[in-house]
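A single protein chain has been removed from this complex, and every other one stays in its place.
What follows is subunit A.
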Amino acid sequence: MTPALTALLAGTLALALLPGCKIVPDADPSGDAGAVPLDDDQRMAALAAEIFDDRLPGYVAEHAVEAAPLRALLAQGLDAAGTAHGIRPGSEGSPWNFVLRAEGEVVGADLASRAAHLDLDTDGDGQGDLTLQLGPVIRGTALRDALDFLTFTDFRDQIEYAKLARALNDQAHQRLSLPADDPVGQRLIVEGAMTLPAADAPWVLVPTSLAAP
């Protein structure tokens, strides 16, 4: 059982046993942090968890664009869509990132791979048009780069900034509840982040939430 699932079960159990009690997360589960300085990976993992807990839900609600209007804007060009809904750092040559909310039917799934993914049909033509990266291997830095409150200048160097991207992907993976059975044919509502280097680039999402409609 994954740690995330264990934690989820434990949390559910605690909630069931203690109705009316507020569960306060233990900020220091190991109990002895502070004695040893945290390394880069640990600090970025903590920051990523904090972002997911405190900032991400509001941010996604504010920035998410639905699939159909995004597709219509992309037909006019990447910059049209980017200017309307995209997020990108100020540096030359950076691709646009989008926070997407989409509903669709699962038309393909690979849950065995380390890079597990679902293919979603969001425009009703029976073909997959949105890939959901379920991990544990999640490619790219879309999630980090779609969060406009994160700027490279605030980080020590590229190494630290890359570790943050990796930690955010890890959080996304850990917090997803994967479908247990064959999900093909199910309908899902998904939110997440993707990078589009071109208007006709495939949509490959890092999901931050996955739910039945």
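Convention: a contact is a pair of C-beta atoms (placed from the backbone, for glycine too) under 8 Å apart; a residue touches a chain by one contact, two chains touch by 3 or more; residues count from 1.
Operating definition for what follows: contacts and distances are computed from a predicted model.
Engineer: So which of "Helix-turn-helix transcriptional regulator", "Tryptophan synthase beta chain", "D-ribose ABC transporter substrate-binding protein" or "Molybdopterin-dependent oxidoreductase" is the UniProt name of the chain that got left out?
Structural biologist: Going by its UniProt entry, the chain not pictured is "D-ribose ABC transporter substrate-binding protein".
Engineer: Which residue from A:A165, A:A193 or A:L210 sits in contact with the chain not drawn here?
Structural biologist: If we include the chain that is not displayed, A:A165 is the one touching it.
Engineer: Considering the complete complex, identify which of A:D125, A:D157, A:D181 or A:D200 is in touch with the unshown chain.
Structural biologist: Touches the omitted chain: A:D157.
Engineer: Quickly run down the residues of subunit A that touch the omitted chain.
Structural biologist: Contacting residues on subunit A, toward the hidden partner: 89-95, 114-115, 137, 139-141, 151-159, 161-163, 165-166, 197.
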